[in-house]
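Notes for the one structure printed next.
Left out: one protein chain. Kept in place: all the others.
The block that comes next holds chain A.
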Amino acid sequence: MNRRLALKQLAMAAGGLALIPSCDFSEENILAAYDELQITESQQQLLQKLVDTIIPKTDLKGAVELGVHDFVLVMANDCMSDGEQKQFLTGLKGFDDYTKKSSGTRFTKMDNVEAEKTVNAILEGKPTSDDEMATHYFLQTTKKYTIQGYMNSEYVMTELMPFQLVPGPEFNGKKEIVPGEKVNING
(Lines give C-alpha, C1' and ligand atoms only; values in the text may rest on other atoms or scores of the structure.)
Protein backbone atom coordinates (compact mmCIF):
# COMPACT_ATOMS: atom_id res chain seq x y z
CA MET A 1 0.00 0.00 0.00
CA ASN A 2 2.90 2.32 0.76
CA ARG A 3 4.23 1.73 -2.68
CA ARG A 4 0.89 2.41 -4.32
CA LEU A 5 0.78 5.74 -2.50
CA ALA A 6 4.36 6.50 -3.44
CA LEU A 7 3.69 5.67 -7.09
CA LYS A 8 0.64 7.90 -7.05
CA GLN A 9 2.63 10.76 -5.57
CA LEU A 10 5.32 10.17 -8.13
CA ALA A 11 2.78 10.40 -10.95
CA MET A 12 1.46 13.65 -9.49
CA ALA A 13 4.97 15.03 -9.10
CA ALA A 14 5.83 14.11 -12.68
CA GLY A 15 2.68 15.85 -13.87
CA GLY A 16 3.67 18.88 -11.88
CA LEU A 17 7.19 18.89 -13.21
CA ALA A 18 5.98 18.87 -16.80
CA LEU A 19 4.72 22.41 -16.32
CA ILE A 20 8.16 23.69 -15.53
CA PRO A 21 10.04 24.31 -18.77
CA SER A 22 13.53 23.66 -17.52
CA CYS A 23 14.66 21.82 -14.50
CA ASP A 24 18.00 21.12 -12.99
CA PHE A 25 18.27 17.34 -12.75
CA SER A 26 21.88 17.33 -11.57
CA GLU A 27 20.69 16.35 -8.14
CA GLU A 28 17.91 13.96 -8.84
CA ASN A 29 15.45 12.62 -6.37
CA ILE A 30 15.76 8.99 -5.43
CA LEU A 31 12.47 7.25 -6.16
CA ALA A 32 10.91 6.38 -2.83
CA ALA A 33 8.70 3.72 -4.35
CA TYR A 34 11.72 1.47 -4.92
CA ASP A 35 13.59 1.85 -1.67
CA GLU A 36 15.98 -1.05 -2.21
CA LEU A 37 17.04 0.05 -5.67
CA GLN A 38 17.75 3.73 -4.95
CA ILE A 39 17.26 4.72 -8.55
CA THR A 40 16.59 8.10 -10.09
CA GLU A 41 13.87 9.33 -12.39
CA SER A 42 16.13 9.31 -15.44
CA GLN A 43 17.14 5.72 -14.71
CA GLN A 44 13.48 4.88 -14.45
CA GLN A 45 12.89 6.57 -17.80
CA LEU A 46 15.69 4.55 -19.37
CA LEU A 47 14.09 1.38 -18.08
CA GLN A 48 10.76 2.47 -19.47
CA LYS A 49 12.31 2.95 -22.90
CA LEU A 50 13.85 -0.50 -22.62
CA VAL A 51 10.54 -2.12 -21.70
CA ASP A 52 8.97 -0.27 -24.64
CA THR A 53 11.69 -1.64 -26.88
CA ILE A 54 11.11 -5.22 -25.71
CA ILE A 55 7.31 -5.11 -26.09
CA PRO A 56 6.31 -2.02 -28.10
CA LYS A 57 2.83 -1.04 -29.11
CA THR A 58 1.84 -2.93 -32.25
CA ASP A 59 -1.71 -3.61 -33.28
CA LEU A 60 -1.81 -4.80 -29.66
CA LYS A 61 -1.20 -2.66 -26.62
CA GLY A 62 2.44 -2.30 -25.65
CA ALA A 63 4.05 -3.08 -22.30
CA VAL A 64 4.42 0.56 -21.18
CA GLU A 65 0.76 1.27 -21.80
CA LEU A 66 0.02 -1.58 -19.36
CA GLY A 67 2.40 -0.20 -16.74
CA VAL A 68 4.79 -3.12 -17.07
CA HIS A 69 7.82 -0.84 -16.45
CA ASP A 70 6.53 -0.34 -12.89
CA PHE A 71 6.16 -4.10 -12.48
CA VAL A 72 9.77 -4.66 -13.57
CA LEU A 73 11.00 -2.25 -10.92
CA VAL A 74 8.72 -3.72 -8.25
CA MET A 75 10.09 -7.21 -8.96
CA ALA A 76 13.69 -5.98 -9.07
CA ASN A 77 13.16 -4.08 -5.82
CA ASP A 78 11.31 -6.81 -3.91
CA CYS A 79 12.14 -10.20 -5.38
CA MET A 80 15.85 -10.10 -6.22
CA SER A 81 18.63 -11.14 -3.86
CA ASP A 82 21.24 -8.53 -2.93
CA GLY A 83 23.69 -10.00 -5.42
CA GLU A 84 21.16 -10.02 -8.25
CA GLN A 85 20.11 -6.50 -7.40
CA LYS A 86 23.70 -5.31 -7.54
CA GLN A 87 24.18 -6.82 -11.00
CA PHE A 88 20.88 -5.38 -12.18
CA LEU A 89 21.71 -1.88 -10.91
CA THR A 90 25.23 -1.95 -12.31
CA GLY A 91 23.72 -2.89 -15.66
CA LEU A 92 21.02 -0.24 -15.44
CA LYS A 93 23.26 2.57 -14.31
CA GLY A 94 25.95 1.82 -16.87
CA PHE A 95 23.61 1.05 -19.75
CA ASP A 96 23.74 4.43 -21.50
CA ASP A 97 27.53 4.57 -21.29
CA TYR A 98 27.79 0.97 -22.40
CA THR A 99 25.70 1.56 -25.53
CA LYS A 100 27.57 4.76 -26.26
CA LYS A 101 30.81 2.83 -26.13
CA SER A 102 29.61 -0.16 -28.14
CA SER A 103 27.53 1.57 -30.84
CA GLY A 104 28.40 5.25 -30.64
CA THR A 105 24.98 6.41 -29.42
CA ARG A 106 23.46 6.49 -25.97
CA PHE A 107 20.49 4.15 -25.65
CA THR A 108 18.27 6.99 -24.46
CA LYS A 109 19.01 8.91 -27.66
CA MET A 110 18.33 6.00 -30.04
CA ASP A 111 15.29 5.71 -32.25
CA ASN A 112 13.16 2.58 -31.95
CA VAL A 113 14.83 0.62 -34.72
CA GLU A 114 18.31 1.26 -33.44
CA ALA A 115 17.27 0.59 -29.85
CA GLU A 116 15.84 -2.81 -30.75
CA LYS A 117 18.90 -3.73 -32.81
CA THR A 118 21.19 -2.79 -29.94
CA VAL A 119 19.20 -4.72 -27.33
CA ASN A 120 19.07 -7.84 -29.51
CA ALA A 121 22.81 -7.68 -30.17
CA ILE A 122 23.56 -7.55 -26.44
CA LEU A 123 21.08 -10.33 -25.61
CA GLU A 124 22.56 -12.58 -28.30
CA GLY A 125 26.16 -11.77 -27.38
CA LYS A 126 28.40 -13.78 -25.11
CA PRO A 127 29.48 -11.48 -22.26
CA THR A 128 33.14 -11.60 -21.30
CA SER A 129 33.98 -8.62 -19.08
CA ASP A 130 32.27 -7.75 -15.76
CA ASP A 131 30.63 -4.78 -17.47
CA GLU A 132 29.20 -6.98 -20.16
CA MET A 133 28.01 -9.53 -17.63
CA ALA A 134 26.12 -6.91 -15.66
CA THR A 135 24.62 -5.40 -18.81
CA HIS A 136 23.61 -8.81 -20.06
CA TYR A 137 22.05 -9.74 -16.73
CA PHE A 138 20.22 -6.45 -16.55
CA LEU A 139 18.76 -6.93 -20.02
CA GLN A 140 17.85 -10.56 -19.48
CA THR A 141 16.03 -9.96 -16.22
CA THR A 142 14.30 -6.87 -17.57
CA LYS A 143 13.12 -8.92 -20.52
CA LYS A 144 12.01 -11.76 -18.23
CA TYR A 145 9.96 -9.47 -16.00
CA THR A 146 8.63 -7.51 -18.97
CA ILE A 147 7.30 -10.71 -20.51
CA GLN A 148 5.93 -11.89 -17.15
CA GLY A 149 4.22 -8.56 -16.44
CA TYR A 150 2.81 -8.34 -19.95
CA MET A 151 1.56 -11.91 -20.27
CA ASN A 152 0.01 -11.77 -16.80
CA SER A 153 -1.62 -8.39 -17.29
CA GLU A 154 -5.37 -8.04 -17.20
CA TYR A 155 -5.35 -7.01 -20.86
CA VAL A 156 -3.53 -10.11 -22.13
CA MET A 157 -5.25 -12.49 -19.72
CA THR A 158 -8.77 -11.31 -20.46
CA GLU A 159 -8.66 -10.07 -24.06
CA LEU A 160 -5.91 -12.05 -25.77
CA MET A 161 -5.40 -15.32 -23.85
CA PRO A 162 -8.61 -15.62 -21.86
CA PHE A 163 -8.18 -16.81 -18.31
CA GLN A 164 -11.00 -18.18 -16.19
CA LEU A 165 -10.89 -17.86 -12.41
CA VAL A 166 -13.82 -20.28 -12.21
CA PRO A 167 -13.37 -22.79 -15.00
CA GLY A 168 -16.23 -25.04 -13.86
CA PRO A 169 -16.30 -28.73 -13.12
CA GLU A 170 -15.69 -30.06 -16.62
CA PHE A 171 -12.28 -31.57 -17.12
CA ASN A 172 -11.44 -33.29 -20.35
CA GLY A 173 -8.24 -35.31 -20.14
CA LYS A 174 -8.29 -36.27 -23.81
CA LYS A 175 -9.53 -33.35 -25.85
CA GLU A 176 -9.04 -33.69 -29.56
CA ILE A 177 -7.13 -30.74 -30.94
CA VAL A 178 -8.92 -28.84 -33.68
CA PRO A 179 -6.27 -27.91 -36.26
CA GLY A 180 -5.89 -24.16 -36.64
CA GLU A 181 -7.60 -23.40 -33.33
CA LYS A 182 -5.78 -20.76 -31.30
CA VAL A 183 -3.75 -22.20 -28.43
CA ASN A 184 -4.52 -20.39 -25.18
CA ILE A 185 -1.61 -20.67 -22.76
CA ASN A 186 -4.04 -20.05 -19.90
CA GLY A 187 -6.45 -22.72 -21.11
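Note that a residue touches a chain if its C-beta (ideal position, glycine included) is under 8 Å from a C-beta of that chain, and two chains touch if they have at least 3 such contacts; residues count from 1.
Everything below uses one rule, namely that contacts and distances are computed from a predicted model.
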Chain excluded from display, named as in UniProt, from "F420-dependent methylene-tetrahydromethanopterin reductase", "LrgB family protein", "GMC family oxidoreductase" or "Branched-chain amino acid ABC transporter permease": "GMC family oxidoreductase"
Residue ranges of chain A at the interface with the undisplayed chain: 3, 53-56, 58, 60, 74-75, 78-81, 112, 116, 119-120, 123, 143, 147-154, 157, 160-161, 163, 165-177, 183, 185, 187
